[in-house]
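Yeah, one chain of the complex is gone here, protein chain that is, but the others are all in their spots.
Right after this comes chain A.
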Amino acid sequence: MAPPAQSHRSPSPSQPSGKGEVSDLKTQLRQLAGSRAPGTDDTKRELFKKVISYMTIGIDVSSVFSEMVMCSATSDIVLKKMCYLYVGNYAKHNPDLALLTINFLQRDCKDEDPMIRGLALRSSCSLGVANLVEYLVGPLGNGLKDGNSYVRMVAAVGVLKLYHLSASTCLDADFPPLLKQLMLKDKDAQVVANCLTSLQEIWSLEASTSEEAAREREMLLSKPVVYYFLNRMKEFSEWAQCIVLELVSKYVPVDSEEIFDIMNLLEDRLLHANGAVVLATIKVFLHMTLSMTDVHQQVYERIKAPLLTLVSSGSPEQSYAVLSHLHLLVMRAPYIFSSDYKHFYCQYNEPFYVKKLKLDMLTAVANESNTYEIVTELCEYVANVDIPMARESIRAVGKIALQQYDVNAIVDRLLQFLEMEKEHVTAETLVLVKDLLRKYPQWSHDCIAVVGNISSKNVQEPKAKAALIWMLGEYAQDMQDSPYILEGLVENWDEENSAEVRLHLLTAVMKCFLRRAPETQKALGDALAAGVADFNQDVHDRALLYYRLLKYDVSVAERIVNPPKQAVSVFADTQSSEMKDRIFDEFNSLSVVYQKPSYMFTDKEHRGPFAFSEELGTLSIGTEPSDGAVAAQRVEANDKDLLLGTSEKEESHGYGNNGSAYSAPSYDASTTAGASQGHFDLVSIDQPSTLHPPSGFAIDDLLGLGMPAAPSSAPPALLLNAKAAIDPSAFQQKWRQLPVSLSQETSIDPQGVAGMTNPQALPQHMQGHSINCIASGGQAPNFKFFFFAQKAEGSFAYLVECVINSSSCKVQLKIKTDDQATSQAFSELFQSALSKFGSA
């Protein structure tokens, strides 16, 4: 057969002339379909290629479907592959046509060549046509038992594809148990890895509805399974290693010996050239040692060099990903990196997003010994022609100054910036000098000498202008020209576009007047007149306020406008430590790059296999909040609640206090009500500030505080209704209505904690004691559960909030009930049930 002539008509595949081309293809394919002439396959290949190239650039070639299928009755594997690709692309939207393909796919699944068996199986599963699932079960079953590892590998993923098409078909065919068997015994590591990923996905999705799936998911994190994977680590490809390491990072070892064993086993993974493997290993190390402060610190030391090597090997993109993680670690423990500051110097050809991270790190690691050099380096960047970079660098210098190291020299440097007479440098510096003066008023003399020389005409940016005006007002008595500069500014009132600047100008003139009345009187009069006439409401109001104040009593005005000020000791941090802890928990994920916890940027169903219900406060099972913003707020509130006390010991500020209270030893189940009440104070006082009203907890807790600990006198043995039921929304409503009857702290068996790796384990255990779990959530080490129980006779119900810290083995209970008299009895019952968890 002649070479394809049509190629002359369309020299470039990217510019097809339109539909005519497609119908041409159709006729040619039809002619070839039955042909057995030698060379047919080559011609077919050319035509197939054309079809696929159209497909790639988005031209609809679904009209040649039947011709493609007819032509693919061939033993040429290249042709087959192209056909599979084509079919995979169009089958979903042409289910009727897809039916045409199932025959030859079924046949190919039984081919002699394992390659063809595998390919056909993969294509069948990828069709994505729901009414063809019945045709998949047989081939998949055979595929999982195939003698060739390639086919088994494909089949393991195929099961997952089937599950997404029709979960019930997949489960009815008993594929998950088959996968589990294969996972635990197959010789081929890639088959094992594919079984693992498929099972993780299937069981995570099933876990919310099926207890068995939840148990199976927990099984993946059990010691024998985790050790099985660890022992086969070296057999896995680098990518499969990442999956296994992620699994291991979720495993909770029983004791420190186990932790060291695992770390020793994995240590050589840190030398891997693949950054993904190294970071996954680091995650294991960091998470396992979280409760061992010394070791944790050694881990930081150990991972420093490999991280720095990764930053400087790979492509700029890869090094950005690694650098983001390094950034996170530096921010958590700057002192460990303080001698490595030179690694964070910026290179001139680096993209801005990398430089920004490095500037942050330089700022963080600055201490007494390296500040001089760091600031010197930053000063070089300030002179840089790259304006955003210069601005960021000035801010960095300012931040270091505010950290209180060697302020003396830094103030000098900042003032030098003002002499550079570059507009953006001056503007940025003025803002900083203002903040600096708010913190270190003692530097006012030096600063003012320089600031006074700046012509306000050279400052245009509103923020900078406002800062300059603030200084003119605040230090009016030290700045000779202050009243006259302000006067000039007032004269140009109408040309000032920024309301912020006008507001500052009003206040500054006011302050200046209060100190140097004779010189400022005229300017003040003009400013007030202009202010009252201002179209901006805020400016107008402020001018009027000042006017009336002055009219009323000048000394009162002074007390209000210019009271003695205290230096600001610490400027507010932009990110809460809870947020930071949350990001750290999600090490080696996008959360680190975005510097946001995952719930802020992913949909719920995509939060990964082990991130279970976050929205405890709303008990989202039945009630979806209509307002997205409120929901987000609730989630955040919950985060804070759950993360109380997860701050690391080295970060002793903020909630660290609570952390130490949590882990304080020697509380046991019989702690007196007084003691636990005292502790409870700590927590509940925080809660009103961290929990937002929508959750409704805050008020309850306050009420709870007022309640006596209700020590009821020897109540009769309490029997619970084994078939108690309540729907989540009813529970939620009840929880809101009832006050806390009892709140107690107790502890849990460490063995029980080990079982906590699966969130479903405890609920199942409690169910055995007729106590049902309504909702659960949290991440190691803090878990939160809501339980529900009902008295055997009568309709009295017990609602329990149970917060378990798996690292300190402490449990916090809050019980609410309609029947106050039996709350103590119920509490004892609950605690005895809890204490059996893990020992059984």
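Please note the rule applied: a residue touches a chain if its C-beta (ideal position, glycine included) is under 8 Å from a C-beta of that chain, and two chains touch if they have at least 3 such contacts; residues count from 1.
Rule of thumb we're sticking to: contacts and distances are computed from a predicted model.
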| item | value |
| --- | --- |
| Omitted chain, identified by the protein name its UniProt record gives, among "DDB1- and CUL4-associated factor 13", "MHD domain-containing protein", "Phospholipid-transporting ATPase" or "Septin-12 isoform X3" | "MHD domain-containing protein" |
| Hidden-chain contact residue, picked from the options A:Thr520, A:Ser598 or A:Gln790 | A:Ser598 |
| Among A:Arg122, A:Lys465 or A:Lys816, residue touching the chain not depicted | A:Arg122 |
| Sole residue of A:Val254, A:Ala383 or A:Leu544 that reaches the chain not shown, by the stated touch rule | A:Ala383 |
| Which residue of A:Ala305, A:Ala517, A:Leu719 or A:Ala792 touches the chain not shown here | A:Ala305 |
| Touch with the omitted chain, as defined above, among A:Tyr335, A:Tyr348 or A:Tyr552 | A:Tyr348 |
| Contacts of chain A with the absent chain, listed as residue ranges | 13-14, 48-49, 52-53, 56-58, 77-78, 81-82, 85, 92, 115, 122, 126, 128, 150, 153-154, 157, 160-161, 190, 194, 197, 237-239, 242-243, 246, 270-276, 278-280, 305-306, 308-310, 312-318, 320-322, 324-325, 339-340, 342-343, 345, 347-353, 377, 380, 383, 385, 388, 412, 415-416, 419-421, 450, 586, 588-594, 598, 601-603, 606-608 |
